[in-house]
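Have a look at the structure that comes next, please.
Yeah, one chain of the complex is gone here, protein chain that is, but the others are all in their spots.
Just so it is clear, A, B and C label the chains in written order, and each chain counts residues from 1 on its own.
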Amino acid sequence: MAEPQGPARIKHKKNRLEAFSDGVFAIAITLLVLEIAVPAVKLGVGSGEVINHLADEWPVYLAYFVSFMTIGAVWIEHSALVDALDHIDGVFMRLNLVLLLFCAFLPFPTRMMSEWAGNVPAERVAVVFYGIVLLVMTLMLMLLGRHAERQGLFGDDAADERKEEARVKYQLTPSLIAYVAAAVLGFLSPRLGVSLYLLIAIYLAIPLRDIRKMLRKRA
Amino acid sequence: MAEPQGPARIKHKKNRLEAFSDGVFAIAITLLVLEIAVPAVKLGVGSGEVINHLADEWPVYLAYFVSFMTIGAVWIEHSALVDALDHIDGVFMRLNLVLLLFCAFLPFPTRMMSEWAGNVPAERVAVVFYGIVLLVMTLMLMLLGRHAERQGLFGDDAADERKEEARVKYQLTPSLIAYVAAAVLGFLSPRLGVSLYLLIAIYLAIPLRDIRKMLRKRA
Amino acid sequence: MAEPQGPARIKHKKNRLEAFSDGVFAIAITLLVLEIAVPAVKLGVGSGEVINHLADEWPVYLAYFVSFMTIGAVWIEHSALVDALDHIDGVFMRLNLVLLLFCAFLPFPTRMMSEWAGNVPAERVAVVFYGIVLLVMTLMLMLLGRHAERQGLFGDDAADERKEEARVKYQLTPSLIAYVAAAVLGFLSPRLGVSLYLLIAIYLAIPLRDIRKMLRKRA
Partner (left out) sequence: MAEPQGPARIKHKKNRLEAFSDGVFAIAITLLVLEIAVPAVKLGVGSGEVINHLADEWPVYLAYFVSFMTIGAVWIEHSALVDALDHIDGVFMRLNLVLLLFCAFLPFPTRMMSEWAGNVPAERVAVVFYGIVLLVMTLMLMLLGRHAERQGLFGDDAADERKEEARVKYQLTPSLIAYVAAAVLGFLSPRLGVSLYLLIAIYLAIPLRDIRKMLRKRA
């Protein structure tokens, strides 16, 4: 059997990068739940008190939610970028590996934020540390996009609309600035910093493009 | 090489959503086992007593089984729905992310149920909490189905039979009502609630359609 | 775009079952390492003593190895069976889910075997318990094969040689008997039982068919 040459083989390489990346994203996002500990409850305690115990853990849930939405948003960006590519090269594979390195590392600062909640000086460190990891992830996504553009990985025949879309995606400068702002604010007031991370993650997850389309359709 | 346009690209997006979702489902379902602790056994204790120790852990096994079957059933529903789609949009991707958020969260209430077993007021809270998570998962599946229908994601050419099948799948109103009933019952009697979750999961996992076909074939 | 009808769609369903199953197998096999604890080492202890500490943990490594090879062997069988199928049905999906249930459960009896090592009455229980889980996994594989044959899932056009190969794979009666023997022996002498599990896993992992081919080639 003749083996697939050129294009087919190149697509295959892209597929395997996607499979491996999807695996790491999916595992990192799912491991987050292991950080949520069930509070110990003494015998003879009423249901209301148990609910209070659970409610006291809100920083843990918040950290879970923020990290889940952030990894989810990165997955969506990554998926849009790689989807628009014609092929990948060895440098792209390695830059991608560094993105995954920080993505897989995120459960650690997440745990830091939830374990140190309530201890303000420690919270400060955790929130800034967390922000730096998010910052690096965004930087890596931008680097991937720039490398793809410079090396012509989008292909010559790529539909312009599609290239445009991918380009928009990695023009992440606004979220880069937002992360720096959140980290600085987080050092002054940890809770404000976390709230900002939450807002950025929600913002990134909102499908503005599609909502606009749906509204136009209805009108 | 000319890149795939329109359909092929759309299929590709769908494939990546499936790969990521399958990853999260598979990890969530497999992480459940980490919650089962091996009971400490003292030296000099007989085999019969060891078996008793293991048997005393039945709520842990039950919680494992219920959660495994529930995630399994959700995977089957999800797989049938996405399979029937012609393409997906950005809103579908985000709604799917919220479904995964709750699915990946399930190991936490599972652990709650098994750790608080025997402490009735805490069990009540755990069983209701667990039910709410299942309820939201079912709601998200329904939302995904409705969004797909309204936005025409099934495609115009979709075989009617196939659309019908997917529609049946996300008409999950009965299981929605059953989860509300189980949560309410669970507050009154935790064990009754868990038993109901078990019954729903088993019911959802029974391939009624196929069994009917097989019976007809034999007749 | 017209959606794929019949065959293509059916293949797609099979692909998704494979993706999900591969995920569960891969996670179960990789989670095993979490059970291996690093022994605490006091300051001032020499390197030789540290090696002794590590060597004392041999039952843990053995349990890791046996479980890894067993899940690996099941993956190979599963892969050969599903590969030979023309399509799958809803019953196959659910039977497969039960197989995965026990596969994902295996890290628990693995931990039992390594934690209770040295405590003979507890070891007895662990080894028998472990054997029962392996037995059920083998039974589920056989059930999957029989269901596929009865419902004609291999397809009418399937090459006879290929069907034959798959059939051989799920005629697992010998390993079924071996597991029963190992469990019974394990109750009398736990170490003998574990050794037998090890032998079965190694035997299942040996590619007899290919070795024969290679020998013929050389001759």
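For this structure, a couple of remarks:
The rule we apply is simple: contacts are C-beta pairs under 8 Å (C-beta built on N, C-alpha and C of every residue); 3 or more make two chains touch, one makes a residue touch a chain.
What you see is a predicted model, and the numbers here were worked out from it, not measured in a lab.
Of the options C:27, C:178 or C:194, the residue whose C-beta touches the omitted chain is C:27. Considering the full assembly, A:34 is the residue among A:34, A:51 or A:198 that touches the omitted chain.
Panel shows chain C; residues 6-7, 10, 18-19, 22-23, 25-27, 29-34, 36, 38, 41, 43, 45-47, 49-51, 54, 64-65, 68-69, 72, 75-76, 79, 83, 86-87, 155, 157-159, 162, 205-207, 209-211, 213-214 of it touch the chain omitted from the view. Taking the whole complex into account, chain A touches the unshown chain at residues 1-3, 5, 9, 12-13, 16, 19-20, 23-24, 26-28, 31, 34, 89-91, 93-94, 97, 100-101, 104-105, 107-108, 111-112, 115-116, 119, 121-122, 124-125, 129, 151.
Criterion: only the chains that are shown with their structure count from here on.
When chain A is laid over chain B using CA atoms, the rotation angle comes to 90 degrees (nearest 5). Both copies, chain B and chain C, contribute mostly unmatched positions to the interface they share, with under half of the numbers common to the two. Averaging C-alpha coordinates per chain places the centre of chain A 34 Å away from that of chain C. Note: centroid distance chain B to chain C, computed from Cα atoms, is 24 Å. Each of the following residues of chain A touches two or more other chains: 27.
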